[in-house]
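What follows is a set of notes on a single structure, which appears directly below.
Missing here: one protein chain of the complex. Every other protein chain is in place.
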Amino acid sequence: MAQLIDDDPRIIEFDVRTDEMLVNMGPQHPSTHGVLRLVLRTDGEIVSEVEPHIGYLHRCAEKIGENLTARQWIPYTDRMDYLAAMNMNLGWSLAVEKLMQYQVSERARHLRVLIAEMGRIASHLVGMGAYGLDLGTFSPFLYAFREREKILDLFEEACGARLTYSYITVGGLTADLPPGWLRKCEEFLDQFEPVIQEYHALLTTNAIFVKRTAAIGVMSPELAIEYGCSGPVLRGSGVDQDMRRDGESIYTAMYDGYAFEVAVMKNGHYPRDHAYPPVPSDTVIGDCWHRFFVRMLEVVQSMDLVRQAIDRYSACKGPLGEPVKLTEKIPAGDAYLETECPKGQMGFYLVSDGSAIPWRVRARSSSFSNLAVTHELCRGCLIADVPAIVGSLDIVMGEIDR
Amino acid sequence: MMTTVLASVMPVAAINWHSVLFLLFAAVACACAVAVVLAENVVRMAFYLVLSLAATAGLFFLAGAEFVGAMQLMIYVGGTLVLLVFGVMLTAQAPFVAIKTSSSDRVLAGMVGAALLAVLLQAAFRVEPWRRPATAAVAAPAATPIGMALLGVRADEPAAGVPAAAVRSGYLLPFEIVSIHLLVVLVGAAYLARAKRRRTPRAIDVAASSVGPVVTARQAARSSASALVSGGGR
Amino acid sequence: MADFLINTVGLPEWLAWTITAFVAAALILNVIAGGALVFIWAERKIAARIQDRLGPTRTGGRFGWLQSLADGIKLLAKEDLMPEGADGMLFRLAPYISFCASFCAFIALPFAFDFVGQRLNVGVFFVVAVLGLEVFGVILAGYASASKWSLFGAMREAAQVVSYEVPLGMCVVVPVMLAGSMDLVTIAEKQAGWITNWYLFHDPFTFVIFWVYVTCAVASVNRAPFDLAEAESELVAGFHTEYSGLRWSFFFMAEYGSMFLVSALAALLFLGGWNGPIPVATLAGLSEGTGDTANYFVRLIGCGNLLLKATLGVLLMMWVRWTLPRLRIDQVMTTCLKYCTPIAAAMFAGAMLWQLAFPGGVVRGLSRPAGEIREGWLEGPGGLSPGRREPVPQVGAAGGMESQEVVQVVP
Partner (left out) sequence: MRGPGFLEQLEHALPGAVSGSRLDALDPWIEVNPERVVDVCRWLREKSEVRFDALECITAIDWFEPDPKKAAKVTWQPHTELVYHLWSTASRVSIVLKVKLPRWKGDVPGQLPEVASVSGVWRGANWHEREVYDLSGVMFTGHPDLRRILCPEDWEGYPLRKDYEQPVEYHGIRGR
């Protein structure tokens, strides 16, 4: 029948003309994480094109970095990915230590692993809760924040702040853990173990959740690599890359001796070190569901790392060591280091001319590249899928706009 | 004693609520019908149509024909008019929102309307029972007789002594004819509205599709068909 | 009540009828308003409990039960904004249409044997018809708010409600078929006695149809996984984005009103209306018609039963809302067209065949001669219950039918 239409010369009028309209989703839209504006070209339900507009949270942290010494810039790294500030501090500190060839003490190294992995759990909890919110269910968001509160209390005890810690700094950490902190941390981990199964029941294996995320926003590994995506977004497409194992020597040295599995689907199955729920049949590697599932696996993985870090930290006897002076001179040259932050690989590039104040500071944001893919993923999807896809990328605007 | 006191206080003649409601519904129906014709905004026209048909449903209920009243509400107001408002709303973009009618059309339409009204009134007043409203009576409202009649058994007028089988056949045949007719109309409408792809894309479509690299085949069909109308495009 | 006014107070007849009508209308309005207040508070408390938090505790007493009042006052005090490009008249009228639609469905809803606004012979049909009208308020609100997002919300909601009316209609027909009449009072009366008499357990098909009804009811009232219209993650708040203050509260009231209505309908059609699982009234010797006070108590217990069942239905909807994520618009449509409608049709056919195979239920049907059942059914709306209305006497063919129920058309 279709053939008939094409050959029939008399057919002149065309489809019921649906005029496309430009619709603004954001910047103050409830489902865009922070101030992101998505301009959708849609004819009512089918979205033919999405164009993200960013820059609403731009504070030009890099310009300020050219007027502050390395340690003075730490609070600015807190405010980039404010959901995982600890990992941001770690990234910047390691980059500076790489240029200064500075070696932190054994005790500080293990404490850094412990704190970074706790930060990862907290960030993934927010990612999971907010994603549930994007798909319309409100309760998981509150369960996630109930657990995150406990982590924030632990951080508050360690460094006095709940969101912008500036705890990990160049040359080690600003203070050692208070007595009894490790016991509280272990108590938190023990009670957190069964709660994870609750989240799986609530979201991961929930039929409606699977229906809303399976085979939506499918990203091929080549596309992910070409756009420079990283972290759970990359591993969700099946690319086996994790900076804690494949990164620069100074970063992987922190994690040597720790046993952990990279949460990625290798030859058809996810790591089986814990009892994870089965992968539903209608999901496709690289879709929203897999990105979400990788984050859930990483939470369990981080819990193992924290337990190992607690044992090693309490085992080593040496002093914690003092961080470098506030106005420590940085040797001339440049250094670039990417660390595995919860949202992806966060790179810090430092160019120094020998004085204490760096000549140029550059923060490469993982969400910046992850967000760039929305243009490709959201073509031809429904309006309700746009928040599902953007939510699965787990972006934070503070980090994108810097 | 109480009644006399109150009776004296209330000089007004007994209000017969039945007639008051009847007049109310009739007034609303007619007023809205006129408003449909006179309104400019297309969506308001549709809204007035909804009001006038709901008023007619009220009239049916008032006349005790609950089944027909509910039928009117469900099928006509709830079904047809929802689709009508749907259609009107989707097309109520700039060009169609306000429809001005020139005065000559009004006069012409007025005359035709008046003629039609005259015919209707004249026909209405020749109906025998309506002359003497006093004796008009309404059977106990019951849906079952109507339902049975639709199935072909006229249970409401069984001639005494005549076996049920010989009862005049109900409205089965006309009912079936109407439904077939509706089916034909639906199929026709579906055929007319189906998507016809244009063989040579128009210039504006080419411009629209050149905006972003087109990936999926379905998307190609969409962009060649949908023209980029709204301003503020790239 | 009218007779009481006429005889004792001595009012003229027409005034008595007016007052009765107003009292009845006020009663029904209070049922909705009261229900909405209670449900607002209940929703907050249940949502809180599900989300491991406390919910309102400070407003009024320990359990924060004055929270709804506080909300009401806030809504009254709030300014009723109207967007600049909005279509004035339609924008103002939309909430009232929505509210009237869900309110006037309560007229035909019996709360106990005689506690009914207007005992319509086509009760079920009327309620389903009026339920469909609520969509007008939404469409006009969406259009009149002159914003793309509300238009999307209105489109989605209208498409959803209109398409879910089909399976809803089919599910409602099965109990009507079992009871033989569309009169809600008769349907509920037929389910008197023990829990086994409920239509839910009448036959396997009706059991499935009940669950299909629950899905369609939840969808047609726009709640829980089907609440596309106010999907805050995509459409901000759908059609009532631009509303605030009192107008918004009318939409809110309409939603809770129709939620209560739909669960009351479920109770009446499937769960034995005002007949409790254990027939307490009959066991205690009180039964219908044995005297005014006894009647009153029986009906009071019945009314309590029905309210309890309806509230349970509403609580179920709230529970589902706070646990399940939202479906996408095309998934909602597919569930309607590919799952609800075919299943409803199949079960409807099944229930019909079951009815032919075992007229009057598996146990009692086999024992009673088929003829007697058919005879009763043919007798018309009076049905088995000794209702106030005597069955229509068969009158000779000599012209118009005279019967007590003649509605006088006075010149």
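Going by the order they are written in, the chains are A, B and C; count residues from 1 in each one.
Methods note: a residue touches a chain if its C-beta (ideal position, glycine included) is under 8 Å from a C-beta of that chain, and two chains touch if they have at least 3 such contacts.
Keep in mind that what you see is a predicted model, and the values were worked out from it rather than measured.
Asker: Considering the entire complex, write down the shown chains that touch the omitted one.
Answerer: A
Asker: Using the document's definition of touch, tell me which of A:L152, A:I225 or A:L320 contacts the absent chain.
Answerer: A:I225
Asker: May I ask which residue of A:Q241, A:T283, A:S302 or A:T339 touches the chain that does not appear here?
Answerer: Counting the whole complex, the residue in contact with the absent chain is A:Q241.
Asker: On subunit A, what residues meet the omitted chain?
Answerer: 54-55, 58, 60, 62-63, 66, 98-99, 222, 225-229, 239, 241, 246, 333-336, 338, 345, 347, 349, 351, 359-360, 362, 364, 368-369, 372, 401-402
Following the convention adopted for this analysis, only the chains that are shown with their structure count from here on.
Asker: Would you identify the chain whose C-alpha centroid lies closest to the centroid of all protein C-alpha atoms displayed?
Answerer: Central by C-alpha mean position: chain C.
Asker: When the centre of a chain is set as the mean of its C-alpha atoms, what distance in Å lies between subunit A and subunit C?
Answerer: Centre-to-centre distance between subunit A and subunit C: 48 Å.
Asker: From the mean C-alpha coordinate of subunit A to that of subunit B, what's the distance rounded to whole Å?
Answerer: 57
Asker: What is the distance in Å between the mean C-alpha positions of subunit B and subunit C?
Answerer: 25
Asker: What residues in subunit B touch two or more of the other chains?
Answerer: Expected reply: no residues.
Asker: If I count partner chains per residue in subunit C, which residues reach a count of at least 2?
Answerer: Residue numbers touching two or more other chains: 155.
Asker: For a test of understanding, state which residues of subunit C touch subunit B in their complex under the given definition.
Answerer: Listed in rising order, the residues of subunit C that touch subunit B are 9-15, 17-18, 21, 87, 89-90, 93, 120-122, 125-126, 128-130, 132-133, 135-136, 139-140, 142-144, 151, 154-155, 158, 162, 165, 181-182, 378, 380-381, 389, 392, 394, 396-397, 400-403, 405-411.
Asker: Touching residues of subunit A toward subunit C in the complex: what are they?
Answerer: 21, 23, 25, 29-31, 44-45, 132-139, 142-143, 146, 202-203, 206, 208-209, 211-212, 382-387
Asker: With touch defined as at the start, can you tell me which subunit C residues reach subunit A in the complex?
Answerer: The touching residues are 47, 50-53, 148-149, 152, 155, 225, 227-228, 231-236, 322-331.
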